[in-house]
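There's a structure below that I have some questions on.
Heads up, one of the protein chains got dropped from this complex, but the rest are sitting where they should.
First chain written, first letter: the chains are A and B, and each begins at residue 1.
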Amino acid sequence: MTRTTSKGVISAAMLSVLASTAGAEIGDKLVVNGDLELTVEAPAPAFMADTGIKTIYSGWLFRDPDTQKIEMDDFDNPGMLYVDQGAEMWNTPAGTSNKSCADCHGDATETMAGVRATYPKWNEAAGVVRSLQGQIEFCRTEHQGAEPWKYAKAEINAMEAFISMQSRGMPVNVAIDGPAQSTWEQGREIYYTRYGQLELSCANCHEQNYDHYIRSDHLSQGQINGFPVYRLKDTQLTTASGRFVGCVRDTRAETFKADSAEFTALELYVASRGNGLSVEGVSVRH
Amino acid sequence: MTYTRRTTFKLAFGATVLAALPFSARADAAEDAIAAFTGGATPGTEGITLTAPEIAENGNTVPIDVAAPGAVSILLLATGNPVPDAATFSFGPLAAAQAASTRIRLAKTQTVVAIAKMPDGSFVQASQEVKVTIGGCGG
Partner (left out) sequence: MDNVTPRVRVPKTASAGEAILIKTLISHPMESGQRKDSDGNIIPREIINRFTCDFNGQNVVDVKMEPAISTNPYLEFQATVPESGTFTFTWYDDDGSVYTDTKDIAVG
């Protein structure tokens, strides 16, 4: 995937949204802290056979080298500030139970390893697909007896970041069959639905035009394996659901809420398009 | 807010003119910041490096490296920002290199300037234009 920043490529791209970026350097390596290589390129899941996408790519590959570099060292990555906050919250008692996450779940490096990779996930007891944040909120209100955090806002994002880090390097592996299937199908429906005055679906940009430029922005496949992400623009964490809100808003539509059933379904569907890519823990994007 | 004495003077006595000429006022702000640092001396161009992306994916977090071997201090300026001063690095006896890296905000495409004050009282300057791109969908 190209991350060429030569003037030629950029100015050519500005002339046309459909300008191709010849000379793409597909296969760049994302190695964190010099020793952990993350999978940023993988064969597309079987269900994507009719999409024209044979290979799935992490959004990291579409960014400029300056942005890429920040994710390659945990010290340089400001997202780790929030991971630290999440770690502290993990051990802090809350609510009427006066219990911390650790009181039930123990050492997160063991109990949370692999969790992020399988969410959103069917919850048998509740009879719904839950996002990771949905599950965190459930624990908080039902088990801790605490006030819910604001979905997709600072506190819960920090907790999601901390939990997500425990799965860094593991392949995304969300289930799309069985009881999750109807939710997954709902998510797929949303993915291909055109929204807003601009009448854009997720697929218009991220399936049909990835690796092209929309104005000066290099379109990725819209993968969410890297979420939560530290966005240099917002200088804070953004979740997949938060990004969906932003994307749909930018089509000039009324959006679903971040914690809506619709966006949880979409999160499951989009996550499944990244099955095989590494969970990046907390990624860095522009 | 940091005002040099010169800009404070202008704000007091030239407010009307400045209000009518916002762009020249802004250019003046960068020039004034440079003059305040150099005392009006003309800087050389050797012995200082400024490394910044030619194109910044986002203007909110732009990585900048400055280095001027032997310098006493280095002033970093974002000439197109409402407040052009970005940082002044003063190096102590235990600085192993007169160099530093940071991340800055650029309000728009503009020239970033670094000026180093050398021990002999002379100044050296480097500059680079950084294009700040605008996201795809109004983002």
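A few comments on the model shown:
The definition used in the following text is that a contact is a pair of C-beta atoms (placed from the backbone, for glycine too) under 8 Å apart; a residue touches a chain by one contact, two chains touch by 3 or more.
This one's a predicted model, so the numbers in the text were calculated from it and none came from an experiment.
Although one chain is not shown, part of chain B still touches it, namely residues 1-2, 60-62, 78, 81-97, 99-106.
The chain not displayed touches chain A at residues 75-76, 78, 80-81, 84-85, 235-236.
Throughout what follows, only the chains that are shown with their structure count from here on.
Inter-chain spacing, taken between the CA centroids of chain A and chain B, is 36 Å.
Listed in rising order, the residues of chain A touching chain B in the complex are 5, 7, 10, 63-64, 66-67, 70, 198, 205, 214-217, 219, 231-235, 246-247, 250-251, 286. Interface residues of chain B facing chain A in the complex, by the touch rule stated above, are 53-58, 60-61, 63, 133-139.
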